[in-house]
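Sharing a structure below in structure tokens format, with a few things to ask.
With one protein chain removed, the remaining protein chains of the complex are shown where they sit.
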Amino acid sequence: MTATLRILPFLRWGHRPWRLVERNVLAYRRVWYIFLSGFAEPLFFLLSIGIGVGKLVGDLDVGGHLVPYRTFVAPGLLAIAAMNGSLLDTTFNFFFKMKYTHTYDGVLAAPLTPRDVATGEITWALLRGTIYSAAFLVTMLLFGDLRSWWSVLALPGAVLIGYGFAGVGLAATTYMRSFVDFDYVNMAMIPLFLFSATFFPLARYDAGLQTVIRLTPLYQGVVLERSLVIGDLNWTLLLHAAYLLAMGLIGLRVASRRIGLLLQP
Amino acid sequence: MAGPMIEAHALTKRFGSFVAVDGIDFAIEPGEAFGFLGPNGAGKTSTMRMIGCVSPRSGGELSVLGLDPAHDGPQIRARLGVVPQEDNLDTELTVWDNLMIYGRYFDLPRREIRERAAELLEFVQLSDRRDSRVDPLSGGMKRRLTIARSLINRPEVLLLDEPTTGLDPQARHLLWDRLYQLKRSGVTLVLTTHYMDEAEQLCDRLVIMDNARIVAEGSPRQLIADNVTREVVEVRLGIDADTAAEVAALKQYGDRIEALADRVLVYTDDGDATAGAVTSDGIGAVSVLVRRASLEDVFLILTGRSLED
Partner (left out) sequence: MSTPALVRVVEREARVYARLWRGLAFSTFVQPALYLGAMGIGLGGLVKAHSGSVDGLTYLDFVAPGLLVASAMQLAASESMWPVLGGAKWMRQFHGVVATPIRPGELYGGFVLWTAIHAMLGSAAFVLVAALLGAVPSAWGILAIPAAALCAAAFCGPIAAFSITQESDVSFPMIMRLGVLPLFLFSGTFFPISQLPSGLRPLAVFSPLWHGVELARAATTGHFDVAAVVTHVAVLVACVAAGAFAGVRTFTKRLSS
């Protein structure tokens, strides 16, 4: 148990990083409608791509199950939303608070450490992501896109995707000098968003490209979520999960080492 | 041009029911350095914005360079230089590009702007920073760049709103020196300030503003002579002194006195004699100091408040 808590320090309820979560909840309370509008984003995508484009695409074969395109693309959209939300919070928003609004200068003057700040921000990003993912899963349920009881694991799966990208995002942000550098975040996100078997199956690529895609991070999340909601289970899913966990762990490790240098030079 | 550069009669500015400038009159002559002195919120910036033709007047008359800001804004602005209270340099451009682009806003030919920009960077001592971005410059450098920018069109009148607020003493003196040179070259300076030393240093003539109105007008020396005695004795009382009684006792020593939170000012024409009398008479003073009367005293006497409040 203790070992788990060291790996996922944000799970320790009431610990110092939670002060930062409280701060963010307070900050958001005044702009609750922005929080609410976050629910709309994946829903719009599901209606447009899942249903609108779905009508043009028809049914697809996923691991031997013939499913409507909407059912195919929905778990991909879930994984994308988890990545986007997590990266937005840990890159752009984190950088903005650090460099421009100097939110953390005050926080660090209180008995919080830079590591608490990093952990607190990730906890917050994951909490928010969990709420959005849960809402999206309910929508999928209503559309009949949850084909298996294994879908209950899709929510922890989304949190894991968020965790993996949060670690990497935070680590990357510690190397950013100005907003111009955020073009690199876009440069990484857009290809992942488009080509991780999100909108069309891996089989559409030739063999060489398939191997490349299999190694990319969002692909792990997309396969994980799609297999869970369709019920196409096998042991390789653990590998995908392990990949994401490792991303988060290594990212956080790098981030907490550098974040002290950054916030308390 | 005959007559004043800038002339106002009953000039008024209202924002809804709030009256920011309440029917003021002034005239600024060519080549003079004219100041609006007053505390924050007195209506100085609103007045400057009306002169700068970026804020329409609500009432009264205003003529700038013989033209009416209500109709001839762009023509007037073409002949003004403006240094605003808050720097509004273009942070997406370099120092040099700030001058180039600003010159283009005045539709000056590029060749002319290049020559002028080089001269101006020399003048404000920023030549070595010409390719720097704006963000890393210090506050004093940004203000000097803003002044250089305001001179790109060779303005006849330079408007400066609180030009040295927020600068350290060294940066202030450098800025005053540049402004003094500009004045000598014939540019009409109009400035607002809430620093009396700045007003005394730079202004040939000034008006003191309080609560949207002008309460006095004249040269710094004349304002002091008309309103205050030559010298002031500052008496600092002990913490446990019976302040009311001490203040009453001090009344006999001067033409008038002002009791402040931490000290009492005694206005007198012979400071040393008064100080001597206060000390020897055993008033419970911790310290007694003689100084010359300043514009601060003028303001205090006219409004009953201190400038920095």
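Chains: A and B, in written order; residue numbering restarts at 1 for each.
Convention: contacts are C-beta pairs under 8 Å (C-beta built on N, C-alpha and C of every residue); 3 or more make two chains touch, one makes a residue touch a chain.
The shown structure was predicted, so the numbers you read here are calculated from the model rather than taken from an experiment.
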item	value
Listed residues B:101, B:225 or B:259, member touching the removed chain	B:101
Residue of A:138, A:190 or A:233 touching the missing chain in the full complex	A:190
Sole contact to the chain not displayed, among A:47, A:108 or A:155	A:47
Contacts of chain B with the absent chain, listed as residue ranges	15, 49, 52-56, 73-75, 77-78, 80, 82, 84, 86-93, 97, 100-102, 104-107, 149, 153
Residue numbers in chain A that touch the chain omitted from display	31, 33-34, 37-38, 40-41, 44-45, 47-49, 52-53, 55-58, 60, 69, 180, 183, 186-187, 190-191, 194-195, 199-200, 204
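Simple rule for what comes next: only the chains that are shown with their structure count from here on.
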item	value
Approximate Å spacing (C-alpha centroids) for the pair chain A, chain B	55
